[in-house]
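One chain of protein is taken out of this complex; the other chains stay put.
Note that the chains take the letters A, B, C and D in the order they are written out, and that residue 1 is the start of every chain.
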Amino acid sequence: MLVKVKKASRKFENGNVAFKDISFSTKEGEIIGLLGTSGCGKSTILRSISGLDQSYDGSILVENCEARECKETIGFMFQEPRLMPWLTVIENVQFGSKNVQHQKAEILVEQVGLKGFEKNYPKELSGGMAQRAAIARALMTSPRLLLLDEPFSALDAFTKIQLQDLLLSVWEKNKATMLLVTHDIDEALYLCDRLLVFRGQPGELCEEIKVKRKDNKRSRGDENLLKQKEQILSLLNVERSIT
Amino acid sequence: MLVKVKKASRKFENGNVAFKDISFSTKEGEIIGLLGTSGCGKSTILRSISGLDQSYDGSILVENCEARECKETIGFMFQEPRLMPWLTVIENVQFGSKNVQHQKAEILVEQVGLKGFEKNYPKELSGGMAQRAAIARALMTSPRLLLLDEPFSALDAFTKIQLQDLLLSVWEKNKATMLLVTHDIDEALYLCDRLLVFRGQPGELCEEIKVKRKDNKRSRGDENLLKQKEQILSLLNVERSIT
Amino acid sequence: MSQQTETNVIKPIRSNFKLSISLTKWTTSSKQVVIGSILPITLLLLWELLSRVGVIPPNQLPAPTVIFLKIVTMIQDGSLWGHVGITFFRVFIGFLLGTVVALLLGALVGFFRFAEELIDPLLQAFRSIPSLAWVPLFILWFSIGETSKILLIAVGVFFPVYLNIVSGVKGVDRKLIEVGRIYGFSTYQLIKNIIIPASLPSFLVGLRSGLGLGWMFVVAAELMGASTGLGYLLVFGQNMSSPDIIIASIFLFALLGKLTDFTLKVIEHKALHWQDSLSSSQGNER
Amino acid sequence: MSQQTETNVIKPIRSNFKLSISLTKWTTSSKQVVIGSILPITLLLLWELLSRVGVIPPNQLPAPTVIFLKIVTMIQDGSLWGHVGITFFRVFIGFLLGTVVALLLGALVGFFRFAEELIDPLLQAFRSIPSLAWVPLFILWFSIGETSKILLIAVGVFFPVYLNIVSGVKGVDRKLIEVGRIYGFSTYQLIKNIIIPASLPSFLVGLRSGLGLGWMFVVAAELMGASTGLGYLLVFGQNMSSPDIIIASIFLFALLGKLTDFTLKVIEHKALHWQDSLSSSQGNER
Partner (left out) sequence: GSSTTSSKSESKPEVIRLDYAFYSPTSLVLKEFGWVEEEFEKEGIKVEWVQSLGSNKALEFLNSNSVDFGSTAGAAALIAKSKAAPIESVYIYSKPEWTALVTQGSSPISKVSDLKGKKVAATLGTDPYIFLLRSLAEEGLKPSDVEIVNLQHGDGAAALVAGKVDAWAGLDPHMAKLEVTEGTKFVYRNADLNTYGTLNVRSEFAKKYPEYVEKVITLYEKARLWTIENEQEATKILAEQAQLDQEVAALQITRNDFSKPIPGDTQNKALTEAGKLLQTSGVIEEKDDIEKLVNQLIQPKFAEKVIK
């Protein structure tokens, strides 16, 4: 699905401004990374695109239809797990699927490493486990537009890598358009085709970076990525404060 | 404050075992990093040390007193922000302080980059902003034992570095003992004196690593750290899955 | 897909708001008053019409105008203020008393398992004793003065407030309580700083339920030797077969109940503005 | 520091538990029954004693044994089952009816702002009309058969359930509702899959409050031409100046109310085991 954001802003009732005059657009099946300092409006952009936040100004088109009126099913993984506390892990993963696909749910639960915890309630999960259950839930419906808000933030390096690859393998199958908010630059460079870097409060789009890869193939060891990482870090003003 | 854990285990009513037979101890004013795969019991260890989870087996001594009976004030930053939804940012930061220290609270709010958001309610904060408010709250009371559960997980690289340095500067002042759970190996190596690496489910302590630094001074560019990073990654079984 | 239904649902609301957002705040709330009056006024008109046509015989249910005149007469001869005033006073004091006791006991029972096991079963048994049944006992114990009336009303108020507090306290998120534990809060501090604010929504519902019951218990209370009061007026009307007095007092009950409840509702709205919930998000989206 | 107070608080509970953990589950709950019986039994003994000594004159408040004998007599001549049975039946049907209507209206009002503005003001006004005041109106509208009795009880049940549902629905965490929105849930799905489970704690309190009111309204209901039922028995006792009948019926009210409430409490416990709250964490820690 195509997303086209044109001069979009969002001002809250209490005077906070989340983002201002943002414009970008996606290609079909593209994976786009959203990077930016904390509080610069990344989550709010995703909420606006998803149609949950309907009070933005400007225009946000999803498949040529204004986001606040769009009726397409999309996938959204929120910044918090948002599991239903009264459902077990497996029920949570199936939550929202129109038809019961028990087998698919079980496979996904196993893929995110929660086998054996299917019958646990959210209060019995660790932080990372809850996040993984939320990832499984987001992947259940195979939507054509997937919004991911810091999906791997509470995971250790090892688990993170496994789930990044899981995400890619799912993407290989149906080539959904993905918007991914992350603070992990390595992750962004490994997964995304293009990165949008935001800055400031209210957030503004300050740079668009096309990720260049050797042979156009994803590889964690790719040396091209290293250079781009430095570029991004400098964009985010990191260098200055390193002692 | 000294923490001494001896053959501690924790089994939940539903049969889950968080950790098993864990023993370690801290020195006064040491900063210890806890690393491990998701769900291996790190948060539960912190909860046991803090006295919140009283049903562990084995012995956990805090300042020579069994943790479940310990009455010392400690600081704990939870894995989630846990802000009181009915209090504003500044009120949340002051929450729990015995005597009102308005000025200190304001300085801390500024240091974590929330100036201008003092009067916002938690529902009006972004994920990272809520986490920063929680950090400020944990630092308010200047406790002699500080437990931090993934304190910087929702922050971008730039903000993260600032807050790491803030944490160090606070530590310089009163040299509190700190236990820090993190998934960011660079962070662990930069901040900690010693790292405990856990593995498995139930989690077991598989390695203790003393961080060696050039001239015993903290520096992000330190080349010694790079080597140790590789060692840790291999411990966490990461290498195997890198393509 | 079915998001369609949803947008249909939310839209009229939002567009209503668009209309009124340009007007002042006062207008918004006056618009609410207008919408809220549609049903009562329709019902009143229908009733008046049916009475005029003769479908409803006046000896059974007098027309609204007749009742209105009755109330006007009572205002003119001054007796209305006596009835309303004393009943209002009794409900108010009884409400305060019942709430305070419910707050103390409710916090105790919600917080301490032992207190719950000790006290709660007995209280739950008392809860289903009807107001009329208390009357002979209260006359016996407290004679027939104001005390017994106020106490009886307090009993009515007590139970819903108590029940909601206990449930509210037990439903407080463990995560927040643990924050207090870490700061070494005493039980009192825990209750004051975490439990009460966190269970406030539940507490406020309890207050509103309790106030409603307070008004209900007035009639039983005023069976205990009263010579003024709305409940007295009601029973008087029943004993005198005067449908106009009966309906007038029912109307006054409804009016006063509505007014006091409205006050609580405003407080509720003010006190819960921090809630990140359906109601507040609707507010945001409008 | 003040954590001391806290540990003091939790310890006796935990050590109690240690004592009973080795016993079976049945024993744990029977231990609760024992603790819960301490107060009522003490009160009964005191009352019996004071009656025997003569402090409480028997014509005003007969001794528990006298009342017990009265109940036994009623059991033997079979009249008790008639009274209890019919009242139980009326409360049960009225409770079902009131709850269903409250559920529908409550969900509507809690969810749609327009429905709230339209219906809620009127309902809130009705809420404070005492049960006794409804009696003449109900006799008028529905005559004096079972229908009017059951409807009156349903009215009593309706209000607390309604109030709690509305507040529960409005208090549902916006975050969870948004999850449903993302999946394109229809309003019906939203209510069924998110709003109802999330507001379940509040709903259950409403049910328990409502049940209590159902029992209270029975007396008023059975003023409408009944010749059996506990409420009738109570009024009968009052009209006949038979304190033993009065107190026996109060006792039966308490007993039945307690039993039905206990059923709801068990359901509440079962339905809310997923809650991560004070009560469940106490359970964990024991």
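General remarks:
Rule of thumb we're sticking to: a residue touches a chain if its C-beta (ideal position, glycine included) is under 8 Å from a C-beta of that chain, and two chains touch if they have at least 3 such contacts.
What you are looking at is a predicted structure, and each value in this text was computed from that prediction instead of being measured.
For the chain excluded from display, the touched partners among the shown chains of the whole complex are C, D. Interface note: of D:I150, D:A198, D:I245 or D:L272, the residue touching the hidden chain in the full complex is D:I245.
When you scan C:I71, C:I86, C:I191 or C:L223 for touch with the missing chain, the hit is C:L223. Residue positions on subunit D in contact with the hidden chain: 57, 59-60, 136, 139-140, 143-144, 223, 225-227, 235-243, 245, in rising order.
If you put the missing chain back, the residues of subunit C touching it would be 57-60, 135-136, 139-140, 143-144, 223-227, 232, 235-236, 238-243.
As a working rule, only the chains that are shown with their structure count from here on.
For this pair, subunit A with subunit B, the centres built from the Cα atoms lie 26 Å apart. The centroid of the Cα atoms in subunit C and the matching centroid in subunit D are 18 Å apart. Contacts with at least two other chains are made by residues 1, 3, 174-175, 181, 184-185, 275-276, 280 of subunit C.
In subunit A, the residues touching two or more other chains are 51, 71, 73, 80, 123. For subunit D in complex with subunit A, the touching residues are 175-176, 178-185, 193-194, 197-198, 200, 274-276, 280. Touching subunit A in their complex are the following residues of subunit B: 12, 14, 16, 35-39, 41-44, 79-80, 113, 117, 120, 124-129, 131-132, 149-150, 153-162, 165, 183, 185, 219-221, 233, 236-238, 241-243. Subunit C contributes residues 1-3, 5-6, 9, 12-13, 16, 32, 35-40, 43, 60-61, 110-114, 117-122, 124-133, 135-137, 140, 159-160, 163-164, 167, 169-175, 177, 181, 184-187, 189-190, 195, 201-202, 204-205, 208-209, 211-213, 215-220, 231, 234-235, 238, 243, 246, 249-250, 253-258, 260-262, 265, 275-282, 286 to its touches with subunit D in the complex.
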